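For this view, one protein chain was removed and the others were kept in their places.
This part shows subunit A:
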Amino acid sequence: MNWVVVTGDTGSLGSAIIEKIIGETSFGIIGIGRRENEFTDKVAKLYPERYWHLSFDLNDADNIKELFNKKIRPIGRIYGFVNNAANAYDDLVTNIHLEPLERMYRINVFSPMLLTKYIIRDMLVSKLSGSIVHISSVSAHTGYKGLAMYASTKGALEAFSKGTAREWGSRGIRSNVVAPGFMETAISAKLTDEQRNKIYKRTSLKKATDVNSVAELVVFLMTEKAKSITGTTLHVDNGTI
């Protein structure tokens, strides 16, 4: 069985992605999150052969190599990577503090880059033409007050994905980005109703982006059905203008 690594497996988008991978593909899933929760326990019980949760804090970028070699690699061959975990440090640019900024970059950018390194190496060894999907954000494309730093981490991932696609396309390895609009998730929970409504008014459909619609596209990009799609960013944002 080939495996897909999904970070942030306890969040609402992560869990929707996992449910769809289980239901619509034959991949196994290695979920990475800071801790187990009801969802991870439930899936692990229902699908003991196809789902492993690994507790790991992606802030610990120094130990990604050990995580990969000692815990991920022994499970099986890696076909895919869904970089879904994220940390949001929201503030005005004039209030930036280095410590939370560095933490956010370790979680959102450095650890996913290092995971990509080891996952592509594994694909080279196994000669698997795998698929990588990074979850970005509409905020990287449309400015929002207070989200400049967060959006910058997503912009970094988008550029990284494009470079990865170009670099490894000759080996059949694909890399894409899904940029969701504002969803009802933990990341946007800190917003007030007023802020939320203001954001939704900027979309064509005037509402929150549906988590399942985002997850559906991520799973599509994971599969052979998307074999001609690489190096691009796909927007699932209710038509943000």
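FYI, a residue touches a chain if its C-beta (ideal position, glycine included) is under 8 Å from a C-beta of that chain, and two chains touch if they have at least 3 such contacts; residues count from 1.
To be clear about the criterion, contacts and distances are computed from a predicted model.
Engineer: Write down which listed name, "Carrier domain-containing protein", "Isoquinoline 1-oxidoreductase alpha subunit", "Histidine kinase" or "ABC transporter ATP-binding protein", is the UniProt protein name of the chain that is not shown.
Structural biologist: "Carrier domain-containing protein"
Engineer: Of the residues listed, A:Met1, A:Val125 or A:Ala159, which one is in contact with the missing chain?
Structural biologist: Answering carefully, the residue with contact to the hidden chain is A:Val125.
Engineer: Among A:Thr94, A:Ser170, A:Thr192 or A:Ser228, which residue is in touch with the absent chain?
Structural biologist: Of the candidates A:Thr94, A:Ser170, A:Thr192 or A:Ser228, A:Ser170 is in touch with the missing chain.
Engineer: In the complete complex, which positions of subunit A touch the hidden chain?
Structural biologist: Counting over the whole complex, subunit A touches the hidden chain at residues 121-122, 124-125, 170-171.
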